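Okay, here's the structure, questions in a sec.
Every protein chain except one is present and positioned as in the full complex.
After this line comes chain A, so read on.
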Amino acid sequence: MAVELDVFVGNTTIMDEEVYQLWLDGYTVNDAVKVRMEGGVLEEFEASADVLLSDTMDQYRTFQMCERLLHSPAKLANQLLFQIPPHRQAILIERYYAFDDAFVREVLGKKLSKGTKKDLDDISAKTSVTLKSCRRQFDNFKRVFKVVEELKGPLVENIRQHFLLSDKLARDYAAIVFFANNRFETGKRKLQYLTFQDFAFCAGQLINSWTIGAVDNMVEDMDVDLDKEFLQELKELKILITDKDLLDQHKSLVCTALRGKTKAFNEMEARANFKAFAFETFIEPCRSDRWTASDMRLYLTHYTNSAHILDTFKHQVVWDRYMGVIKSCIFKMYHD
């Protein structure tokens, strides 16, 4: 059919969620038609391939026209061009800002710069997420990053208000922004087994407890930058390691508490000489020693509590702020 022009415009904008997903996933019109045909829409609704092609093209055009609005979702609500029911708007936005875990895992902690954008084709090849979709996701990260960068107030709320996202998605974006800002390396080989959700959880913990925002909620970047004062105070915790008395005292307390409660006691004992927890020095060995998750939980609980009993240990508040996060992060990260 030499159809030169073919448009369909509804007063209420018609959007098929399946096609929207295909568009978001970066399928070309023809590929999308193929996928839809395999999906069985045709048999379901005695239509021909032409009909499907025409429908897909129409929808793709609509999405392209909407894309500009989706870049600042607030506009979608008071623009006049498309009449879209509110619940549909919410779906459009939420889906547009949704991302692939595989993709985000690759860029997490990297600088959201042009350089990274150039590497997207490699990431695309590696994650088998189409380049088009990679670009959209990357641009979304960057857009959110730029907008919230200079805002006061809580990070998650800012994201949620500016991009009208669900709480869950806003938290994920907060994590992405947090990692991008602090450039935490997440690409190391040993960290490969961790999912984005693990990191997102940790970021959430860090944001809640370790950033400036946890103390003062009216500062710029309050949730993005770690509380410098706190980091200073952390140094004082080293006394647990550097002070031989304290170390031994703490160690014996932990060991007493743990004795008889776990089979893996021996190894635990061995590891009771504590350092500041870092991933390589704690989780990795424990994993190789096949601690169970409950062992880990037990150990950390006692480890935290024992410190409180130490008379000479003066930094209880900082210790709690430190260990609270460490504990929950380690629980989260400690899996196969």
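Keep this in mind: a residue touches a chain if its C-beta (ideal position, glycine included) is under 8 Å from a C-beta of that chain, and two chains touch if they have at least 3 such contacts; residues count from 1.
Please note the rule applied: contacts and distances are computed from a predicted model.
Missing chain, UniProt protein name: "C2 domain-containing protein 5", from among "Origin recognition complex subunit 1", "C2 domain-containing protein 5", "Aminotransferase class I/classII large domain-containing protein" or "Glucosamine-6-phosphate isomerase". Contact with the omitted chain, checked across A:12, A:30 or A:113, is made by A:12.
For the chain left out of this panel, the touching residue among A:21, A:161, A:182 or A:205 is A:161.
Seen across the whole complex, the unshown chain contacts chain A at 1-14, 45-48, 50-52, 54-55, 57-58, 61-62, 64-65, 74-83, 85-87, 89-90, 151, 153-154, 157, 161-162, 164, 217-218.
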